[in-house]
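Below is the structure I would like to discuss, written out as structure tokens.
For this view, one protein chain was removed and the others were kept in their places.
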Amino acid sequence: MSKVIGQRVTRYDGMSHVTGETKFVDDQVVPGTLTVKALRSPVSKGKIKNLDISAAAKMPGVAGIITAADVPCNAFGLVPDQPVLVSEDIRYRGEAIAAVAAVDEDAAMEALEKIGLDIQEQQAVLDPLESMKEGAPQVRPEGNLQMWDGHDYRQVNLGDVDQAFEQADEIVESTHLHPSVEHAPMEPICSLAVPHAGPKLTVYTVSQALYFHLGMLCGILQMEPGSVQCKQWKAKTGSAWRHNTGYADVNYIGGTVGGGFGGKNDIMADHVAALLALKTGRPCKWRWTRAEDLLYSTFRGAWHITIKDAVTKQGRIIGRQMTSIRDAGAYASLNPYVVEKHCYLGAGPYFIPNVRVRGYCVYTNKPPASSMRGFGITPAAFATEVQLDKIADRLGMDPWEVRLTNAFRKGEYTPTKRVLNSVAMIEVLQNLAAKAGVELPGHLKAMASTQERG
Amino acid sequence: MAEGEFYRAASPREAAGLLAQHGGAARVLAGGTDLMVAVNKRKFKPQVLIYLGDAGMSGISQEGDALLIGAATPLNEILASPLVADKAPLLATAIKQMASPAIRNAGTIGGNLANASPAADTATPLLVLGASLKLVGAKGEREVPLAEFFTGPGQSVLAADEIIAQVKVPAQSAEAKWAYRKVGKRKAQSLSVVSVAVYCPLSGGKVSGVAIALGAVAPTPLLATEAAGLLNGKALDEATIAAAAKAAAEATSPIDDARGTAWYRKRASEAVVKQLLTELAG
Partner (left out) sequence: MHTLELTVNGQTCRVEVGLKTTLLEVLRDKLYITSPKVGCNTGDCGTCSVLLDGVLVRSCITNALSVQGKSVTTLEGITEPGDIHPLQKAFHEHYGSQCGFCTPGMILASKALLDVNPSPTRDEVKQALSGNLCRCTGYVKIIDSVLAAADEMKS
């Protein structure tokens, strides 16, 4: 017997959870902490013509206000395209334009009302299918479609799909709409930044990706002038979180997360709290309201997926053509990575020898979507499973049989030619049937992942 | 910052007097489950609050054939009352489906009615049971049938210096049939998308004095009098039920909101009325 496998293990943090001793970010008590509130855009797209914080800055209880001008490097993210605070071009409703730190919530909210904001509203594009069209309103200067090596899509090719369609007995097509989904962790987005002597900070974070975000945060703050060049950092996609100078300036404390589910894989509050702490010299806490969290935190973006399968009379899928469109919202965030993973696993846990999956990452004037449990694989699985039922329907076959017939076997490979040496899809399905009280016919019960495909 | 006054009224009359004294600036506070949500969302900034929790307005008693429920009685206390279970099970059934235990421990029946939401869940059972309200003002008191209380979303006949002191609920007749259904996004913690209460006294196999009320489908909780009229003196057969359900849906004037569309609400109104009447006929 293993000491661990198959055994129950006590959670190391379980006792402090049940006694209420666990300190989440919002539970950190630092005397003198200021309350942060943000001015968010009321429009989905527009240009800021005038931003006047002079009256707000004079309001009682206000300790500091920041705008884009206060951000040392105002572009961050995996593809560093997202500003911390908008300087000119507003790309989604709710995008932060300025932030106030004040002695309490009332003072902060009253100051926000005194900020002069003049916006020239522009035509927004909210539907990804519209955004893909020639002449659609431009979401970002880089274009409305994410580029991959000169292509405005990511494509995975395996075998000869066209030939598979020629050989098919049936061609089954379907279109699937997957709505956006909010992670809704019980703990809303929150950040507490505490300044120390010297240009040093402690940031308490809800981040699910500490090292990733520490690097990004140092990039934004340019904590050691000269050690991290903003321009180089911007030019080298992928290097955003890898530079390792400047870390000594920021003590990043996290790991106690009140639910994330992929919703805390992007910096949402740490940068603003940190900038205000540096500006005011006082601890600053930015806790989003539940409404802000639901409206403006990242979420699983919506998908539009079409599948066309080449199928034999026996229910074997011999070819798949899949086109998937991801509504990414206004910024890259983790969307390109989500689309890539979607393409790699577009065939689901089934062996299809000829595959062409094309994934588009389309920008729209909406809050940026990002990761959520499964990084794009979940919608692929959803569409695939619905499609398999359609195939069973068309062929008059048992849906269990269609699945078992196509399930991966040992030594087969994914659309990216990753050979699978340890698979158990068939056994999982057989177990599932047993648990659901479904009696599988003998030939399906006799199947095994280790049998070579006949 | 200047902070306003907080009073703990010792009686309904004192509360009404304080309301009169402070003009439009004062608001009464009961459980706070509606009012404090508005405060936290910065939709309402209190200047003067008059707390009703110590005003002797809580409790349930019987007077002749009616129940008297103090307006500041928490919903869960009504739910736990053997008197209510016996004399007004329709009301208890509706309350059981409201919010969740913690909200019902604080929220009061008077707050639910005074808030005058079209989706107020105590309103539909109370309407079909013919409840009335004792309103206490600075200068005197009056009794208003609940059917005449609501005037619009968030609006009622309450004068600026008046509070609801008591809810009077005629006891259900032991032979009467009744039914209640709430359609929400989920079972708990969810406001009604449509709610229907039916009260159906019987005499000799025929219905008489039947009442149907619908919630969340009009600017106020709605008594479907025309639909009820189609049922009186009739046997509850399929055609009669269908006609009444149709008339009830026609009486609604729902809106689209975050919880549901007008289209859905109208259809759900008809379906639920039909469902409940069919259950009662069966």
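Chains: A and B, in written order; residue numbering restarts at 1 for each.
Quick note on the criterion: a contact is a pair of C-beta atoms (placed from the backbone, for glycine too) under 8 Å apart; a residue touches a chain by one contact, two chains touch by 3 or more.
A quick note: this is a predicted structure, and the numbers were derived from the prediction, not measured.
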Practice item. Would you indicate which residue among A:Asp26, A:Asp89, A:Asp127 or A:Asp398 is in contact with the undisplayed chain? Key: A:Asp26
Practice item. Specify the residue from the set B:Gln155, B:Gln189 or B:Thr261 that touches the hidden chain. Key: B:Gln189
Point to revise | Sole contact to the chain not displayed, among A:Asp70, A:Glu110 or A:Glu187 | key: A:Glu187
Point to revise | Missing-chain contacts mapped onto subunit B | key: 1, 3-4, 6, 8, 29, 32-33, 35-37, 39-41, 45-47, 49, 51, 53, 99-103, 105-106, 187-189
Study note, to complete from the structure: Residues on subunit A facing the left-out chain by the touch rule are 10-11, 13-20, 22-24, 26-27, 29, 183-188, 257-259, 261, 287, 289-290
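Basically, only the chains that are shown with their structure count from here on.
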Exercise for review: Calculate how many whole Å lie between the centre of subunit A and the centre of subunit B, each centre taken as the average of the chain's C-alpha atoms.
Suggested key: 44
